[in-house]
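Sending over a structure as structure tokens; questions will come in a sec.
Note that one protein chain is taken out, while the other chains of the complex remain in position.
Chain IDs A and B follow the sequence of writing; residue 1 opens each chain.
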Amino acid sequence: MTSPTPVPGQLASYWEFILENFSQLVVATLEHAEIITISIALAVPIGVGLGVLITFDERLATVVIWLAGVMMTIPSIAMFGLLIPFVGIGAEPVIVALVLYSQLPVIRNTYVGLTDIDPAALEAGRAMGMTRVQLLRKVQIPKALPVIMAGVRNSVVILIGIAAIGAFIGAGGLGTFIFDGIARANVPMIVVATIILSVLALAFDYAFKVSEQVFRLKNGEQIEPSRLTRLIQRVRA
Amino acid sequence: MITFENVTKQYEDGTVAIEEISFTVERGTTTVLVGPSGCGKTTTMKLVNRLEDPTEGTVYRDGDPISEFDPIELRRETGYVIQEIGLFDHMTVADNIATVPRLNDWDEADIDARVDELLELMDLPPETYREQYPTELSGGQRQRVGVARAFASDPDVILMDEPFGALDPITRENLQNEFLDIQSKLDTTILFVTHSIDEALKMGDRIAIFDVGEIVQYDTPQAILNDPKTAFVEDFIGSDRPLKKLKVTNVKDVMSPTTDGFATTSGANSAAEMVQSDGGESVTPLTPTDTALSALSRLVESDHGRLPVVDDDRVVGTVSDEDLRQCNRGVQQ
Partner (left out) sequence: MSEIVSGFEYLIDNFDEFLTLLQQHIALVLVSELAAIAVAIPASILAVRNARARRVVLGVGNVAQTIPTLAIIALVFPLIGIGFWPSVIGLWAYAILPIITNTISGIENVSDDTVEAARGMGMTDWEVLRKIQVPLALPVIFAGIRTSIVLNVGTAYLAFFIGGGGLGLWVVGGIQLYNMPQVLAGAIPGALLAIGADLVFARIQRRLGGESDVNNPTAGAA
């Protein structure tokens, strides 16, 4: 079987596809963003909570981070397959899987952000009469925020890709177009959906990068801020 | 006032850091804890703000056992400076200094005024340094901020653990001098830990010399130099004890009252021209607050057997090598 090749001459068929399916594409993109948003909204409190918890016990930290790491190595198709008997099909198993997949970057970055701190600063804080909670709130968390943000950013990018595969078990979103496109050998469908998906990933990545940079600048770190970050700084000032 | 009464501290792993230590730090004085590393001096200091608690014995603050204080409250009333400084790198200089006042819910306007006052005191112009981050400062500037932070809420007691240990010699010397100057204007009780006997002799009103977990001598710098109680102390001071003694002694305490023919001239432009010997030669004079060591240095390089001491434009006495030797009589066996 030879496959069709997208050449400039076929550009018209891409336009046609976009115009014909515009509203469905918008809906699929929104669905995709919705699944990601729900998953991240669930995943971040769990991951940050666990990350904070394991700062109290080093052995627990090793175990939890190892488990989260194992979770992440499970192939997404296999993970969906493992979840279907228990959660069924549709968006639910995909969201469960996404929450599980996002744990490693969030937990580990929270843990590292909170513990990778100048021990002298911690001692000074304690000696100045900060309580354990004040130390966390005033010293550790502000210092850890950009690192946690980097973990969330990392998660989100991974999740957008996995959520696309989730379309296969009925979660909806942009993956639906890609799978349909492959099944029907509809090249414009594959290419357009793939491009939107990639742009979505890049957009989320950029948004989180900017928020990470805002936190870093707030902590007085010397970084080269992106254009949007600089704009936000200027608006805030 | 801080009192240690038979204090022993044993860590969970069994090491005994200090054993049966007793001493008293008078209000408004600087007491230096000095000794080789691992002798228990830092542990002793940490007992004062309850970063550690004693296994046995009692530490008192102004007569009350500190076990009755809430550790958090206690620490907010106790300044703390360490060698690694421990500035919060994610906060500006001003926010770092304002840490304890904020914990104590001061008014923001008061905090601002206090931060500026301390930055001025530490020779860091507020308009330049307030909004800088610690990573933008040099080592010496960082430690100035560390000291300012410790003074922020005007604590009665300040604990300092090798505060100038990581600085280059010139910066260290400057900060020591400025700190002595600040301390002389305030009524703060200071507990200062160092491993350098020179720093101890310079900074301390009293010095506690530590040897593996106990205080072997607790005395004024002069008394320690005059009369080291054990071979360890003598060893720790080193073979240049007479010179150290001269360094902690002022010219006014060794000079002879005789003016020996020196007189001030009128209309002199500088100190160097001010005093003339009876031979009509100009001699740069000493002042009463110069150290005896600098007097010795000047004697060695001068042609004169005696140097004049001038106070308020008047020759008040002279110093000769014999006077310096007198000063060291107690030192040499």
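Annotations
Note that in this section a contact is a pair of C-beta atoms (placed from the backbone, for glycine too) under 8 Å apart; a residue touches a chain by one contact, two chains touch by 3 or more.
Values in this document were obtained by computation on a predicted structure and should not be read as measured data.
Among the chains on display, the ones the left-out chain touches in the entire complex are A. Touching the missing chain, out of A:L25, A:L145, A:A164 or A:V214, is residue A:A164. Among A:N21, A:Q134, A:T194 or A:Q233, the one in contact with the hidden chain is A:T194. The chain omitted from view is touched by exactly one of A:A28, A:L98, A:M149 or A:V214, namely A:M149. Of the listed positions A:N109, A:Q140 or A:T229, the one in contact with the omitted chain in the full complex is A:N109. For subunit A, the list of residues touching the undisplayed chain reads 1-6, 61-62, 65-66, 69-70, 73-82, 84-85, 89, 104-105, 108-109, 111-113, 115-116, 147, 149-151, 153-154, 157, 160-162, 164-165, 168-169, 175, 178-179, 181-182, 185, 187, 190-191, 193-194, 197-198, 201-202, 205, 208-209, 212, 216, 223.
One rule holds in what follows: only the chains that are shown with their structure count from here on.
Subunit A makes touch with subunit B in their complex at residues 118-131, 134, 138-139, 142-143, 218-222. Interface residues of subunit B, counted against subunit A in their complex, comprise 49, 51, 71-78, 80, 82, 84-92, 99-100, 103, 133-136, 146, 149, 159.
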